[in-house]
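In this view, the complex is presented without one of its protein chains, the others remaining in place.
Now for chain A:
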Amino acid sequence: MTHSYLLEVGVEEMPAHVVTKSIAQLHQRVANFLKEERIDFAQIQEFATPRRLALLISGLADKQPDVDEEVKGPAKKIALDADGNWTKAAQGFTRGQGVSVDDIEFKAVKGVEYVFVNKHVAGQPVAKVLAKLPDVITAMNFPTLMKWGSFNLQFIRPIRWLVSLLDDQVVPFSILNVTAGRTTQGHRFLGHAIDIATATDYEAALKADFVIADQAKRKALIQEQIHALVAEHDWVLDEDLELLEEVNNLVEWPTAFAGAFDEKYLVLPEEVLITSMRDNQRFFCVRDHAGKLLPHFISVRNGNRDHLDNVIKGNERVLVPRLEDAKFFYEEDQKLSIDQYVARLSKVSFHDQISSMAEKMARTGALAQALGHQLGLSEAELADLQRASAIYKFDLTTQMVGEFAELQGIMGEIYANLAGEKPAVAAAVREHYLPIAAEGDLPTTKLGALLAIADKLDSIYSFFAVGLIPSGSNDPYALRRQAAGIMRILVAQGWHLPILTFQAQAAQAVANLDLRYDYTKNAAQVRTFLLDRIKQFLSDEHLRHDVIDAATDTKVADPVNIVAAAQLLADHQADAGFKDQIEALTRVIRIAQKAPADLPTTVDPAKFVNPSETALHTAVAALAKQADQLSLADLFAKLTALADVITAYFTENMIMDKDEAVKNNRLAQLTLLADLTGRLGNLDQLIVK
């Protein structure tokens, strides 16, 4: 017979964003626990609300299977004394295993005889195993932890009740002062304490007490309610799955309702209205069929329809002071010019050890121009870039951004457009912040992308220069995210820029800006830091580690080239001839490393002894001539095609010839070839088997 088991951890309201992850975590931990404990089960069903994490395990075995284990003891010569009697060692061993010396057998292990016994271990009943669950629960991890009362346990929120029910029987255990039983809690206001008769009753019992415990069902119900409201009013909903997920984890018994605000606030930019409604109040926004935002919203109450009018009125009221403030700021902000806002930036600190925000913009502008020239931007584009970099932080000193910090950049674009800046300049003001998350949107305009790169590079150079270098989990200025952002932008734009060696040039570009610190200080660390982000980028693309190591062990300064080389190697790593080709090339690389650093890399055909030298020389010379024009793929094809020529070369020639001139000539030849392979990274890092 199999069993059902219900585990419920009742807590004070968890943060909405941890609920889904936490139930998945508990599920995983309990499944692992049961596996380790050798308790079979058919299925685990998850339930989660802000106040509870619960699992219903079905098809649970009665007990652990019995096992017969063979246990190895002391060596025979230790187990028996000279007279052939059992020694104390043998007796102690068998006693420890719960058997007698009569059960001993001898078996040879690597030619030596050892004592072995067969031990029968009876499986534990399932209830006894489940009683160990407190350790599984208290081992959980959460993004924020807290203590409460006089206890020392760190958990997401205080644990207030526990349900542990095997079919209709309580499996007793406790955590801190909470003893597990069969009593759960219904909805905080609509419900009451309820006793669960048997584990499988859980979902229905809670539903009768105003809790929809199944996350997916609750979410579907919210969606259904919202869509009904939308249909009723003939609105178009701003679908927002992230918000839906959050709202779903703020309620146990959802009731969606519609509210309204005064039309006069529609003069505000949509982003401001959306921030006020969505981010501050968790409201869903609605539009008309032309896509225009409407002065209505949809929200979800944690309760039923009783007294819903109070709730609607209250929610409508909350919005008014926010929108009133925003409208005031919006009108006030437009009374000053962008240049007036920019002027204030000299008094806004970027970082006390680095500079003001105005100085930061000047440096970014210089970097952006240098990069723009390299990319061959037109004079008009460079001029727009100049304007964008001269103003791009101006909105920080507006009242709106002062109040709604999350609108930085967004308000910048809106105000810049209102002030008659070119749309490209205005867009760059907004886009320079991108990406704002690991997988966040990237800038879509050329100017925005370039400004974003320049701004981030300047931050990295500056923070490193004053010694504020990320270490371990300590990265307060999010420099890793910024560097990763640079890589993603470069790849997305396909821009070939020598970012890894750009710092010296950047220092020249900012030379006349009167910096308080040495812009190139810790440049070596900056390079490593940037290379690490490329490695991370490639790792996120699931490339093999040796491929990543090979491509990033390089003198190439252009991240896009490094990424392309890695992808190229990854694409070919399964080719039939790959192993032989790479072995031939790495042999060249290894021997070339033995060449003295000051060896001239000119090859003198007059010193050739064997025809294979001429063959390689001709091939390498031809390749070297074209190398700059070749795509990486073509270069790789031509290099790997040399495998036979290289093999013949090594077969016929002793590189370390006794004749110094011949030896150096050959080393020079191999160095030339090795340098060509260096465009792909260090192939010697590839693992070929």
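The rule is short, and it goes like this: a contact is a pair of C-beta atoms (placed from the backbone, for glycine too) under 8 Å apart; a residue touches a chain by one contact, two chains touch by 3 or more; residues count from 1.
Please note the rule applied: contacts and distances are computed from a predicted model.
Going by its UniProt record, the hidden chain of the complex is named "Glycine--tRNA ligase alpha subunit" among "Glycine--tRNA ligase alpha subunit", "Carbamoyl phosphate synthase large chain", "ABC transporter ATP-binding protein" or "Acyl carrier protein". When the missing chain is restored to the complex, the residue among A:Pro321, A:Gly440 or A:Gly467 that touches it is A:Pro321. Taking the complete complex into account, A:Asn310 is the one of A:Asn32, A:Asn118, A:Ser174 or A:Asn310 that touches the chain left out. Per the touch definition above, the residue from A:Val71, A:Leu190, A:Leu442 or A:Val609 contacting the chain not shown is A:Leu190. Residues of chain A that touch the chain left out of the display are 12-17, 50, 144-150, 152, 157-158, 160, 177, 188-190, 250-251, 281, 299, 301-303, 306-307, 310-311, 313-315, 317-318, 320-321, 325, 347-349, 351-352.
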